[in-house]
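Note that one protein chain of the assembly has been removed; the remaining protein chains are unaltered in position.
The chains carry the letters A and B, assigned in the order they are written, with residues numbered from 1 in each.
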Amino acid sequence: MQPVPYRVRRVRCETRDTFTLELKSFRGQGMVFHPGQFNMLYAFGAGEVPISVSGDPSRPESLVHTVRAVGAVTRALCAAKRGEVIGVRGPFGNPWPMAEAEGSDVVIVAGGLGLAPLRSAVYHILSNRGKYGNVVLIYGARTPEDLVFRPELERWRGRFDLEVDIIVDHASAGWFGNVGVVTTLIPRASFDPQETVALVCGPEIMMRFSVAELAKRGVPAEGVYISMERNMKCGIGLCGHCQFGPVFVCTDGPVFRYADVERLLKVREV
Amino acid sequence: MSVLQKTDQIEQALARHPFFEGLDNRYVKLLAGCGAAVNFQAGQYVYREGDEVNEFYIIRRGRVALEIHVADRGPVTIQTLGEGDVLGISWLVAPYRAVFDVRAVDLTRTTAVYAGCLREKCEKDPSLGYELLKRFASVLGQRLQATRLQLLDVYCHGS
Partner (left out) sequence: MSLQTLDLRGFEKLFEGLARAGFEVAGPRIRDGAVVYDRVSRPEELPLGWIDRQEAGSYRLVQDPGAGFFSHVVGPQSWKKFLSPPVERLWAGRRVDGTFDFQEGGGKSFTPPRYAFIGVRACDIQAVSVLDRVLLGGKYPDPYYAAARRNVFVVAVNCGRAADTCFCASLGTGPTVRFGFDLLLTEVIGNKRHFFIVEGGSPPGMALLKTLPRRQAMPEEIQAAEDGVEAAAASMKRSMAVAGVRELLQSNLEHPRWEQVARRCLACGNCTLVCPTCFCTTVEDGTDITGDRAERVRRWDSCFNLDFSYIHGGSVRTSIKARYRHWMTHKLANWQDQFECIGCVGCGRCITWCPVGIDITEELRALQDNGITGHNEAMQGREYVGAAED
């Protein structure tokens, strides 16, 4: 129940308020995790927040998290410098269905910082590329300046076995890419709806509308997975805060099959 | 703008497009009669704000940007449309003037349908008019929903 100290090895600035931290444990044993899981990250004296792992699961010796500064704890984490120590509890949560998706096409729809837990899934797919069919990454952000993981995105776009479609809500001069809402990229993406597993993560509204677009293309709710977020104090199903109807987002989620939570998502303030 | 293609090739392009699904064959022929293949170079303007608009385009390849010129920011892209999208709604309703600048971002190939003759045909045959309006209303509805989602600024987190 206590955080384990990890040292900050590298900090990469993604956007003006989002940073990727690469952490190393003191004893060097690394953390084995599954894409979609999260850790409770502790800034000494400030508090803990749940943050998805955004790194490569095949490289457990390097624990990577992408954090956006929105409150006291995340601001403290984003201000961490190389050599500083951060506390880690985890990994917790129900991961993306990477094994179930083998043999299918995979459509990944990410909105904003929702790309962070999905990046781990992309790494996993690329390490096991032969096991998956067509793989499409659809990523929407507010503006070009809010795009995260730009080096990875550029590398991935260069691959012949991965389709990467990016869109922003607002653009300024110098942006030659798509402008509009991320759902508009779904009708055109190359995948077979009958043989597809969709992984969706982003603001709840964006996820709802993305799932609706996927459904229009014939992807059934059983084949769509989303990652949810709720207030968490413990991360282990004891404090009660993260309840969403009868499920605990920390232990039953954060990844859910859409068919299992579809009904609840339609009720306001559940 | 470049070469006109044969009418039956245009007819095929229109018939294949989901926008015209379910449209009576004679109407497809009729539209093809008003149609032409039109290409735009990257950076070329399809039309400017205020221009009279007398056609709509089915984008076959490439991407166009809907832009507004803002005094201190220059041209701002509001939305891009790409392969398979329908461009141009202003031809439907008077005063038939473009609301935005539309600029081709990449080399863009389209099938253009000239509205001048089409409007007359719709007046004479309301059933054709209704079929087209239904389809454009659907496009408008989808655009509006997408635009509203853009306005929601869903990625912006409060602190």
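Going forward, a contact is a pair of C-beta atoms (placed from the backbone, for glycine too) under 8 Å apart; a residue touches a chain by one contact, two chains touch by 3 or more.
All values derive from a computational prediction rather than experimental measurement.
Within the complete assembly, A:Val270 is the residue of A:Val32, A:Ala79, A:Ala173 or A:Val270 that touches the hidden chain.
Annotation: of A:Thr15, A:Thr143, A:Ser172 or A:Thr251, A:Thr251 touches the absent chain (contact as defined above).
Residues 1-3, 5, 7, 26, 42, 44-48, 70-71, 83, 85, 87, 229-231, 233-234, 236-241, 243, 245-248, 251, 267-270 of chain A touch the missing chain (whole complex, contact as defined above).
Operating definition for what follows: only the chains that are shown with their structure count from here on.
Listing the residues of chain B that touch chain A in their complex gives 63, 65, 73-80, 82-84, 105, 146-147, 149-150, 152-159.
Taken together, the chain A residues at the contact with chain B in this complex read 68, 70-71, 111-113, 140-142, 146, 167, 169-173, 175-181, 183-184, 187-188, 202-203, 205-206, 209.
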